[in-house]
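Missing here: one protein chain of the complex. Every other protein chain is in place.
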Amino acid sequence: MADTKYETPMLDELESGPWPSFIKELKKVAPRKPMVQDLLGQLEQSYEEGQGHWKHGGIVGVMGYGGGVIGRYSDLADKFTNCAHFHTIRVNQPAGWFYTSKALRTICDIWERHGSGLTNMHGSTGDIVLLGTTTSELEPTFAELTANGFDLGGSGSDMRTPSCCVGKARCEWACYDTMALTYDLTQSFQDALHRPAFPYKFKIKSAGCPNDCVASIARADLSIIGTWRDDIRVDQEGVKAYEKAGLNIERDVCGRCPARCMEYSGKLMIDNRACVHCMHCINAMPKALRPGVDTGATILIGSKAPIVQGALLSSVLVPFMKIEPPYQELKDLIEKMWEWRDENGKSRERIGELIQRMGMRNFLPAVGLEPNPDMVFHPRANPYVFYDEYFVAEEEGEAQA
Amino acid sequence: MADTKYETPMLDELESGPWPSFIKELKKVAPRKPMVQDLLGQLEQSYEEGQGHWKHGGIVGVMGYGGGVIGRYSDLADKFTNCAHFHTIRVNQPAGWFYTSKALRTICDIWERHGSGLTNMHGSTGDIVLLGTTTSELEPTFAELTANGFDLGGSGSDMRTPSCCVGKARCEWACYDTMALTYDLTQSFQDALHRPAFPYKFKIKSAGCPNDCVASIARADLSIIGTWRDDIRVDQEGVKAYEKAGLNIERDVCGRCPARCMEYSGKLMIDNRACVHCMHCINAMPKALRPGVDTGATILIGSKAPIVQGALLSSVLVPFMKIEPPYQELKDLIEKMWEWRDENGKSRERIGELIQRMGMRNFLPAVGLEPNPDMVFHPRANPYVFYDEYFVAEEEGEAQA
Amino acid sequence: MTTQPAKRITDIGPPHYDQMLHPVIKENYGKWKYHETLKPGVLCHVSETGQKIYSVRAGSPRLLSIDTIRWYADLADKYCKGYLRFTSRNNVEFLLDDPKLIDPLIAELNQNGFPVGGTNNAISNIVHTQGWVHCHSSATDASGIVKSVMDELHPYFISEKLPAKCRVALACCLNMCGAVHCSDIAILGIHRRPPKPKHDILGKTCEIPTVVASCPTGAIRPATVDGKQSVEIVEAQCMYCANCYTVCPSLPMNDPLNDGISIWVGGKVSNARSAPAFSKLAIPFIPNNPPRWPEVVEAVKNIVEVWAKHARKFERIGEWIDRIGWKRFFELTGIEFTKHHIDDFKHAGLTYHTSAHLRF
Partner (left out) sequence: MTTQPAKRITDIGPPHYDQMLHPVIKENYGKWKYHETLKPGVLCHVSETGQKIYSVRAGSPRLLSIDTIRWYADLADKYCKGYLRFTSRNNVEFLLDDPKLIDPLIAELNQNGFPVGGTNNAISNIVHTQGWVHCHSSATDASGIVKSVMDELHPYFISEKLPAKCRVALACCLNMCGAVHCSDIAILGIHRRPPKPKHDILGKTCEIPTVVASCPTGAIRPATVDGKQSVEIVEAQCMYCANCYTVCPSLPMNDPLNDGISIWVGGKVSNARSAPAFSKLAIPFIPNNPPRWPEVVEAVKNIVEVWAKHARKFERIGEWIDRIGWKRFFELTGIEFTKHHIDDFKHAGLTYHTSAHLRF
């Protein structure tokens, strides 16, 4: 404790136990980082009182960018002067969160020079989060980051840093190249990312298959989920091997298939037209089953956390789209939806909420898509159908004229 | 056609074909009923033009009653003078729609004397509907009906005629006596039935088991659906007989059990704690399976057609209630919900809509029920929880004082 | 109203059902053990006591003349000791204790054009409403369509060959007195044109605030037209529910050019297997085409037949669609999926498909 300025008996209790301790992390840098010493002090006070001690927001940033920095000020600035400013910088991660040791060290060195030495690897949206610095260090940090090939992520009403699952880099189930797409979209939409001009944030997440290892269907305004439309590839010998190894294929694979489209009796039969592409059978027998080869993605729209009108999951917009460079169809779609939202969206209204408010009826034509039964769980149950026009009897026409 | 006043070429086309013809019914009485002759004429005109020719409502009735008669006037009264008035009288059916030939003839004779001779056996709510008479005939009809033991049904903002499935009279699955209950409720709430004093209508339907042969869950503000809470009675020999007769018990019975709580391999095993009382297995093997013997009913609340805020199905209020004379618990519950609706309901707001608007949070305490997980498909998914009160720190209290 | 009679009887309620029960039913009330179907339309309920009651169910147009009811009474006397009942779907059931009388009764019914059937996996009677015969609200007729459809579905009434029950219902307007909202197949009359206010009398005949409040979409605004207090309809906001008309006669909805029929599928009421469910929109609009509405008949028949062909045992229409998905339903029936199928009312967002469970 000698290295820290304040007694932190409550926090110290969080150093023990088998899970790695964030307090230990703080204490690793605290000796050389007065900002972190004060952070420990303030945090201890929060623990004692049961409440946080950060002031509301505060707009700070780097020149020419509208996002990427979250301003943060202590409301106990008099007491904890060294963490009076404690801004975070969001830095775009490499797609798939792959790093060389060199790249990591570069970031560490920059942050050693300009910040608290604390990070989140990674933020919930996917950015590298550099946690805690002062306003005056923002621009120098930015300069060093860009000089080393890194750029800022998003914040505010902009496109947020797209993120993706490991995809084709290390997963046999990736139905399209999530990392290539994510990189391309991030580069193509640099302006939308750095200069908030939307009514509200817009997140894109890309998962290579319906397992959705990046939670795109729950956490992205645009969710791109890989899938296939031909047959599941089956290695019957492989299936038997799983049976031999003790898997109850009938009960635990066929019996849990949501489409109930599989049968097993020594041979696995799949009715691929009925399959809903849930991945379960493939997950259960990865050595024997694989997605088909006519692959692409389902495009879904609108998920978000509950504020304000309730949480949403993304819903199907395009049941199947080929995802291949230069991704023109997808990019056109994205731009059309942004345009539509710019015209119609209210401030702090996510695109999912806007669609809820204005209806697919308005949204679909704007993005040039035809209605499709896959877009809904089921057709409407209420009889309140709008028609754009009605017939007028001839007499009436005359009468009116 | 000689017997009718008007040519009805379009209607005549509806006399052919294997299904009994309502036009034939009209024509049976038309010769002696000028009202029906004109009705045929007006109906033919409706068929030609594609629209109805009845005017909006009109309040008519019998002395001291606020409901039971639907006023109806032709908007072509000049042309079809004999059906210028064409009111219907709703008459309470005997529970379960059981009749003696004598009772039916009594009704026919009354209607021969006072009305069109047309009826609906029965109306959608369950009443005997006497279709078409004039204002001056209402009171005489009523006098004859009551003299013969019949009384009017409901209309307007009152309790509507309760109805029920055939129940214990002819069904082995009835978990309580639907007809006895319906008779008792109808008698007990005569005033509520005859003198509309509610914000809007209130319907009660009683089904003896979850098959719900009276559509109570869709068509009644209060749906009383029989069920049991002990074990399904199984005759294993009977089950085997079904198998022998060709029923695929594993696939078509066990495989369709929504609780997936059955297994068959020569012997039928039911996990009765998991059973959701859907009736399927019993329906499929009526000679082998029967509901348990600890029977009662689930009380559900709130179904209605879509006008205004969308259709509702009834939802669980009391998962299990014993239904035995004098039905005090149930009657108390009904009276409490009526009171609550009288206090809070808007005009033309069904109780289901009122609960939707004010929430179970307000409704449950008013009717003296504790929250129960059976009342919901699932607990809330949004974090917008109201609390009735909050703690105030001592300092604050002082500061405020 | 005429003057009150001297001794006025009121509030007596319906006759006690006890008086109406066949002796075998009375004796075995609550003692039934099981039932079997002897043939379509003929049920045999067996009591713990060993006694049996036979029910013969005959189709009915529901709109019955007293002549026919008297004939029912005669049949009841002849075959049933004078006892009969009606069902919740408006069929008539003759209750016999003598099985030998079943066939003669059926013969007499058939002779007179009353088919016997409707039990088990049949298509029973169509629950329906008033239509042009009696209601001011109707966007279509009721009895005429029912007659036309049942003429076509008759083979399914007199047999039990379908995969499961199929309940058809009809309502002539959105009030849905036929409670079509939970039917396997629902035929629903709809308007497609906003009400045409009778500005000259509206202010006198209706309470304007009530009228304004009646509209679920807020499409009605108070307005002064030609110096008279009336309302104006924001037509783009109107979805033709007619609730305003129900509270105000000066807002008529009837419009032959725009009124017609919509078809809904997949609802159910029973708790058997799957939970009760609403019907969903299949065909948004078919013009009224009296006297036999051939397009409606064809549409219903098509759905029944496609379902009958593809469904598994015990699968009602909604359960079948649940398994195969709506996409296939539209493919197999050849019905077009349009923007009208996508909900845009209050809870519309909850119908959006929030998963990647898709069939290709």
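The chains carry the letters A, B and C, assigned in the order they are written, with residues numbered from 1 in each.
The definition used in the following text is that a contact is a pair of C-beta atoms (placed from the backbone, for glycine too) under 8 Å apart; a residue touches a chain by one contact, two chains touch by 3 or more.
The model shown is predicted, which means the values in this text are computed figures rather than measured ones.
**Q** So which of the visible chains would the left-out chain be touching?
**A** The chain that is not shown touches these displayed chains: A, B, C.
**Q** For a quick check of understanding: of C:N271, C:N288 or C:T333, which residue touches the chain that isn't displayed?
**A** Among C:N271, C:N288 or C:T333, only C:N271 touches the chain that is not shown.
**Q** Where does subunit C touch the missing chain, residue by residue?
**A** On the side of subunit C, residues 271, 275-276, 347, 350, 354-357 touch the unshown chain.
**Q** Tell me which stretches of subunit B touch the chain missing from the display.
**A** With respect to the unshown chain, the touching residues of subunit B are 210, 212, 217, 225, 227, 229, 258-260, 273-278, 298, 300, 302-303, 312-316, 319-320, 355-356, 359-361, 364, 371-387, 390-393.
Everything that follows uses one rule, which is that only the chains that are shown with their structure count from here on.
**Q** Measure off the straight-line distance from the CA centroid of subunit B to the CA centroid of subunit C, and report it in whole Å.
**A** For subunit B versus subunit C, the centre distance works out to 13 Å.
**Q** Identify all positions of subunit B at which a residue touches two or more other chains, and write them in rising order.
**A** 306, 310-311 - these are the residues of subunit B that touch more than one other chain.
**Q** Residues touching two or more other chains, restricted to subunit C: which are they?
**A** 174, 176, 181, 216, 241, 255, 278, 345-346
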